[in-house]
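For this view, one protein chain was removed and the others were kept in their places.
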Amino acid sequence: MEKQVQYLEEAVIRFAGDSGDGMQLVGTLFSNTSGSIGNDVNTFPDYPSEIRAPEGTLYGVSAYQIQFGQKRINTPGNKIDLLVAMNASSLKVNLPHVKKGALIIVNSAGFDEKNLRLAKYQKNPLEDNSLSDYQVVPLNISGLVKEELKDSQISPKYVDRTKNIFALGMTYWLYDRPLHHTEKWLEGKFGKKADILASNKRVLKAGWEFANTSEIFKTQFKIKHSDMKPGYYRNITGNHAVAIGLVIAAHKANMPLFLGSYPITPATEILHFISGYKEYKVKHLQAEDEIAGVCSAIGASYGGFFAATTTSGPGLSLKVEAIGLAVILELPLVIVDVQRGGPSTGLPTKPEQSDLFMAMYGRHGEAPLPIVAATSASDCFDMTIEAGRLAIKYMTPVILLTDGYLAQGTNPWKIPNLDELPDIHPTFVTNPEGFAPYKRDPQTLARLWAIPGTQGLEHRIGGLEKEDITGLVTQDPANHQKMVDIRAKKIENIVNDIPLAVVEGEQHGDLLILGWGGTYGAIKDAFDKLRSDGKKVSYCHLKHLNPFPKNLEQILKSFKRILIPELNMGHLRTIIRSTYLIDSIGLNKVQGLPLNAYEVEDKVNELLKVKE
Amino acid sequence: MEKQVQYLEEAVIRFAGDSGDGMQLVGTLFSNTSGSIGNDVNTFPDYPSEIRAPEGTLYGVSAYQIQFGQKRINTPGNKIDLLVAMNASSLKVNLPHVKKGALIIVNSAGFDEKNLRLAKYQKNPLEDNSLSDYQVVPLNISGLVKEELKDSQISPKYVDRTKNIFALGMTYWLYDRPLHHTEKWLEGKFGKKADILASNKRVLKAGWEFANTSEIFKTQFKIKHSDMKPGYYRNITGNHAVAIGLVIAAHKANMPLFLGSYPITPATEILHFISGYKEYKVKHLQAEDEIAGVCSAIGASYGGFFAATTTSGPGLSLKVEAIGLAVILELPLVIVDVQRGGPSTGLPTKPEQSDLFMAMYGRHGEAPLPIVAATSASDCFDMTIEAGRLAIKYMTPVILLTDGYLAQGTNPWKIPNLDELPDIHPTFVTNPEGFAPYKRDPQTLARLWAIPGTQGLEHRIGGLEKEDITGLVTQDPANHQKMVDIRAKKIENIVNDIPLAVVEGEQHGDLLILGWGGTYGAIKDAFDKLRSDGKKVSYCHLKHLNPFPKNLEQILKSFKRILIPELNMGHLRTIIRSTYLIDSIGLNKVQGLPLNAYEVEDKVNELLKVKE
Amino acid sequence: MSTVVDEITHRQHVGTVDYTPKDFKAPIDVRWCAGCGGYSILAQVQRIMPGLGIPKEKIVFISGIGCSSRFPYYMDVYGVHSLHGRAIAIASGLKIARPELSLWIATGDGDCMSIGGNHFIHACRRNVNLNVIMFNNGVYSLTKGQYSPTSQQGQITKSSPLGVLDDPFNPASLALGSGASLVARGYDGDPKNLQYLFERAAQHNGFSFVEVYANCVIYNDGAFDLFTRKETRNEHSILLEHGKPLIFGDNKDKGIKLDGFKPTIVSIADGKYSVNDLLVHDEQDSTLAFILANMTYNPEMPRPMGVFQAIERKTYEQKVEDQIAYYSGKPGAGKLENLLIDEDSWEIK
Partner (left out) sequence: MSTVVDEITHRQHVGTVDYTPKDFKAPIDVRWCAGCGGYSILAQVQRIMPGLGIPKEKIVFISGIGCSSRFPYYMDVYGVHSLHGRAIAIASGLKIARPELSLWIATGDGDCMSIGGNHFIHACRRNVNLNVIMFNNGVYSLTKGQYSPTSQQGQITKSSPLGVLDDPFNPASLALGSGASLVARGYDGDPKNLQYLFERAAQHNGFSFVEVYANCVIYNDGAFDLFTRKETRNEHSILLEHGKPLIFGDNKDKGIKLDGFKPTIVSIADGKYSVNDLLVHDEQDSTLAFILANMTYNPEMPRPMGVFQAIERKTYEQKVEDQIAYYSGKPGAGKLENLLIDEDSWEIK
């Protein structure tokens, strides 16, 4: 059959099925293959919050969404161009996200009576015309793989489990992707199990062939390669990027790494990765609770390690007393908070940006510290390095804010050349001559750092207010004021050591969008769309939240109106108001969902209608 | 000898001695006597931070300062009119606070070689003319009491310990106070020990007689009675007022009281008092840590008790996760934070106002709650009742901020008539008809409250986001937004249920002083002084910090300039900026000391010089 | 004055207290994985509830966070799904406030012994009358498979890809060392014994700790098979019964004898030893309890199940009640005037 070819700029596809159907795997393979051929990619997994919900249920649906394309792809996309649905529930749950007219491949074997009942369908949607708005392709994928592997030695149960690979093969044909990247992965994975490897390869190929030869698929979609800089790439989740970032930051500081942590969704994977890094001599403690997690990190930091602790909201709440200790001890510490829906246990698997207040103000007494935030999965790497740089250089705990969306989503990460990364210089001293524990570097105000093992520099520090320079305990009123001032000044001074904020679009005008952290992709998409629609709007995105970049005030004053989209009730907006006495318009979404580009677009369009 | 009489409006005296010298006791007795004759009184004890520092040392000095007078006395006063110093160290430590020309009575027996050495005096200050700016009266008080009790049966050691009572007797003559209030107290205390009682009474009288007859004291000072409203009074510390306030608030709510707490300076005394209230059927748990303290209170609250937890900075840091739980469970809880110097362990015995940020913003996720603050020791009673009222009426945790200064200082408290206090109405429901745990009172938005034991209303609540009305667990995005909005709205609405802010002085003009919490007395003194000097300045003091009173914005906008004195780096100032986009001038003192009236005066005078 | 709470506390249950297990099922789906050990625990709790004769409104389940801590949602009584590790702290406050309530805690090995360890040991010490059911699955399941304080050395989990280094707690020893008055162990696959243990916990007037080996089919499947599967359990576990000699084995042919204070296995089949030589279990002997608990990680000894110790000691909440009764019962006690006006007060007329 003669197939048509259609060229696209980008596409959004989603694999959906039961938790056991391997959707996360094929999603990952699809994105890696897409990256490897030079597309930009952005993904988001959508797990059920139950560990293993009963098979076929609505709440047991697991999905993986990928947007890939020729240009910069900032989000996993909104409406879906291709849905692969392995059973009735996965169709039902995901249909609302599918574009009208889009292609939906369903595994018809997943639409038997039981599956329909569990999906709470009264009638079979494949038969009642309810899907007439879409191009639905029902295929008995279970049957197809059975047929393909009928002469294989592997168990029928396993055969059925290759359905996902068959579907993957089909999508590879549909979007004109090569098989070899996946084949290589299969070889790495199943190298030792020849049957399994062969079966998977066959099924992958069969899926591709099926799509290629079947009458059903009339069009093949092609997407040109992006203009990616030469180099090595990989798709990486935010959590993985933090883990690698910690190792590399410690390496750049020429310090050993220690992580003290306690598992909590959605931050736990950082601990998982780190716990596997023994070959890099990374030490860690899975502590008995968050308090011990941060305290053990403080202990390791005291011992001269590059120390970190990772957590999410409830864990951050538990750590604040110890973070205050790190502030007064003036010891470096990287605290990674992967924000999730609050308050309390809240929506543990869902993203939110509602810990900014906590990061900024959530300690008793005067205990300022720097705050940075990552904008994308791969940016988590850069911001981990930045957090580490500030912590070590200024002898201070630093909070890095990411969120559940960045943590689990991926985008391609250009693997850096280590030499290009900033060097990090701890203030270690070894000379007893004139040493005092609270003597400072006059430039950074960082105190000198003598670690145990350094002869002649034995000294005591602690959580009581300490005398300037000597570090002795004192209640002297003037000294307390001085130390409070110094600690504040030290953090404020960092303003001279961080990049200026950048405005995209005009440098002044009517409307500026100001974002921070993980909403970057959505706002950027919206911004690009608005600009290409000829709308006059500018965009500035913050990665340094305390202190703010030096030029931020100037930027804000150059616009009549400022729109601040946030996944909270207005934390940045509040801080901008108090810092600069500048008003802004909030776009506040607290739904346990990432921000959507169209929400920003709509809001901007609405605002532009009413010219100030 | 003919004595002169001098009439005063007010006076400041300070008893100072070694920790073992009983200065706190005589200070208390002097204030109670002064109160009982109709003076207004304000006191502040100044303990050493060591438990029992070696005798005679500089850091072992214990002092008690009292300001008393005819008009409203708002602070323990600044410069001292009469210092009683029992030894060399107490003279040295306290001399900087004494007015030039003031009277200093010293126990010369406390100036022997050892005492002088411990006080780090090179020469005896009683002999080297270094005190010529003062009227120094050296008396061998040790010798005087020995003489007085020479025929008594009590031990010489105990005899020496009555020095303080002798000094008290002298001060009673000097300020024309009766002895009977103290005599009555001695009878209550030593009723069963006849020798001791008799000796103390004799020494008290002897001190009075000595001053009356000796040539040394030429003037007796008299202070007219204040214009106090009729009723019963007592001098009360802030901590004591909170403890009694909790009992009374529970009583007004017709609920039993539970306190879950962990000792921490300077909040511990609240626990001490409560632990003695078994006769009032008050239950409490001295928990294993602050987390268990607040959690046990949440448990008791769930069981229908009026529940509270008391702490100071570090403890508040530990409680924030559980406070977030109380927010989402929508259970009432009174959290008392007696603020002390931070960060970390900081200055544990010293006052500060640096937990306001923590109270306002220190929880992960969106977890708003009401904040109130007390302005004086006795106001701690009223604000405890207010915190309880809001907690129960709105089903929410409420934070009450006091500080180490209010906690330990005293002023006369007019004992209220219980009927005049606001009634508190819990939203208990018992009718299963149409019950749902997150159904709300449409006015207050408080949810209905069914406590265990209520038949037919069995239900489950928890820290995961809950469905509106039913309280079932749900991750529905729209519901999450709705619940976040409702919880915010509920707290915002309280604005309609709290008193309007009051401005003293002109209602609009050039300069407004805006204060909050425990600095009231100092600012009020300054304000009164400025007004009597004819300065045009107005004054508004906040007791409700979240939400702010409804008219606050209007008030702030009625002044060109606003001065905000705070014992922190600008917490209220920051919140005012973000709330109203109104700038202000900060007077920020972070020295572990209370605010001084003259600091406010100086600042205002400086500001008034440069008219805006 | 009697408070609103007094009123509710003393209100009579309307109707008879006559339930079936179904009455304790909350009207929502249980969302544990198929095969999860939690189902059996839930079923046994629901089965014994009617027999306790306690009105539903007087029963409260409190949990922390974890798969196991979902438990309260499935019980149609009062319930709080609270914070990770804090169930016991919350329940302690509730029990002291409302001693007449029947208080149950559903918790996991992580919830109870990791983040919740401090509250656990202090509740053991204080002897607050709580019934703690700890689902020990040797792993953090809800967070998808990290090791817990009861995971075994070398165990491969998501956070120990190279093997766990920690020595585990022996939960029974920890409870005994902390002063718990009732300490017991059961496993998901033995409904009869579980029912018995839960009943014992309910009847015990004091802190009850029931550790239940609960299989997590996803993250630690089969961890307890040796002690719980038909094929091996008779040889590898032993049921402690008060007043009875310690016998085990497929043929009931082995027993535990004390060698000094060291438990050893002897055969009672070959005639050398008889039942009379065997150690007889005594729940009231706390030293014996520790000796038996100490067998737990000894690979040569069968794993003890049943009640290690059950000692009556006055409960904390009872002591609070007594103290209150004593002081509030004194003549003239409880007058608020005395609280407000004391010897230091004065009157201005």
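Observations, loosely collected:
Going in written order, the chains are labelled A, B and C, and every chain counts its residues from 1.
Note that a residue touches a chain if its C-beta (ideal position, glycine included) is under 8 Å from a C-beta of that chain, and two chains touch if they have at least 3 such contacts.
What you see is a predicted model, and the numbers here were worked out from it, not measured in a lab.
Only one residue in the set A:Asn129, A:Gln455 or A:Ser532 touches the chain that does not appear here, and it is A:Gln455.
Only one residue in the set A:Arg72, A:Arg234 or A:Lys603 touches the chain that does not appear here, and it is A:Arg234. Contact with the chain that does not appear here is found for just one residue of A:Glu215, A:Glu279 or A:Glu420, A:Glu279.
Here one chain is not drawn; of C:Phe169, C:Phe209 or C:Phe308, the residue touching it is C:Phe169.
Interface residues of chain A facing the missing partner chain: 28, 32, 35-36, 38, 181, 184-185, 188, 228-235, 244, 247-248, 251, 254-256, 258, 260, 277-281, 283, 285, 287-289, 291-292, 295-300, 302-305, 307, 321-322, 325, 329, 415-416, 418, 426, 428, 430, 451-464, 472-473.
Touching residues on chain C toward the chain that is not drawn are 114-115, 117-118, 121-122, 125-127, 149, 162-163, 165-170, 173-179, 258, 260-262, 286-288, 290-291, 294, 313, 316, 319-320, 323, 327.
Contact between chain B and the absent chain runs through residues 50-55, 59, 262-265, 268, 271-272, 275-276, 278, 286, 288-290, 314, 344-345.
One rule holds for everything that comes next: only the chains that are shown with their structure count from here on.
Chain centres computed from CA atoms place B at the largest separation from chain C. If you average the Cα atoms of chain A and of chain C, the two centres end up 40 Å apart. Centroid to centroid, with C-alpha atoms defining each point, chain A and chain B lie 47 Å apart. In chain C, 65, 81, 83 are the positions where the chain touches two or more neighbouring chains simultaneously.
Residue positions of chain B touching 2 or more other chains, listed in rising order: 321, 325, 329, 462-464.
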